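Not every chain is included here, but those present sit where they belong.
By written order: A and B. Residues from 1 in each chain.
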Amino acid sequence: MKMIRAIIRTEREEAVINNLEAVGLYGITKMPVMGRGRQKGIQVGAIRYDVLSKLMILVAVKDNDCKKAIEAIEKGAYTGHPGDGKIFVQEIYKTYTVRSGEEKEK
Amino acid sequence: MKMIRAIIRTEREEAVINNLEAVGLYGITKMPVMGRGRQKGIQVGAIRYDVLSKLMILVAVKDNDCKKAIEAIEKGAYTGHPGDGKIFVQEIYKTYTVRSGEEKEK
């Protein structure tokens, strides 16, 4: 399995989650974070914001579902402006479901 | 080393942490998150909750301690109802202790 970590604009949350649902991916974990990319925050008139409020979404998917999950997130998160966010994919070594005791490798 | 990421019911926090302590694992990091699994939240009477408040716990363990950590978390987090949570295990490439400058590979 893969752990997908997306850092997106907070206002794109609904679009991203709807897109994930549309491809059959319901399980998500999300949390508010602060962040910035290469452009070091944004300048709004005279004010510089060093870091911006973002939403981090974690989605664990089977290897075969990774591509469609990325596409769903990218389409939902996209505005075309700097700060649309990043998606990081990492390997999951093992996954356990607490209630069933079920264990999945890879 | 392995990074264990458990997403559990908030009310099972104490049981999980006590169980980890009982097997000699004291170091943890935790944060409140929102999440849902395959069942897409819960229905309580007429009200549907799309996402639920959960606790994410991160525990970094030596490879040899991984099994007992998983068991400790599973026993502490278990209620038998949907929403008991998930545990994801990932490889840690390197670990550093800031105070000592100590570096551990694997």
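The working rule: a residue touches a chain if its C-beta (ideal position, glycine included) is under 8 Å from a C-beta of that chain, and two chains touch if they have at least 3 such contacts.
Keep in mind the model is a prediction, meaning the values are calculated, not measured.
Peer 1: Start from the 2 shown copies and tell me what the total comes to for the whole assembly.
Peer 2: This complex, considered in full, is made up of 3 identical copies.
One rule holds in what follows: only the chains that are shown with their structure count from here on.
Peer 1: Between chain A and chain B, what distance separates the C-alpha centroids? Give it in angstrom.
Peer 2: One centre to the other, that is 19 Å.
Peer 1: Which residues, counting only chain B, touch chain A once they are in their complex?
Peer 2: 2, 7-8, 31-40, 51, 54, 56, 70, 73-74, 77-91
Peer 1: Flag every residue of chain A that touches chain B in the complex, lowest number first.
Peer 2: So the residues of chain A touching chain B come out as 1, 3, 26-31, 60, 90-99, 101.
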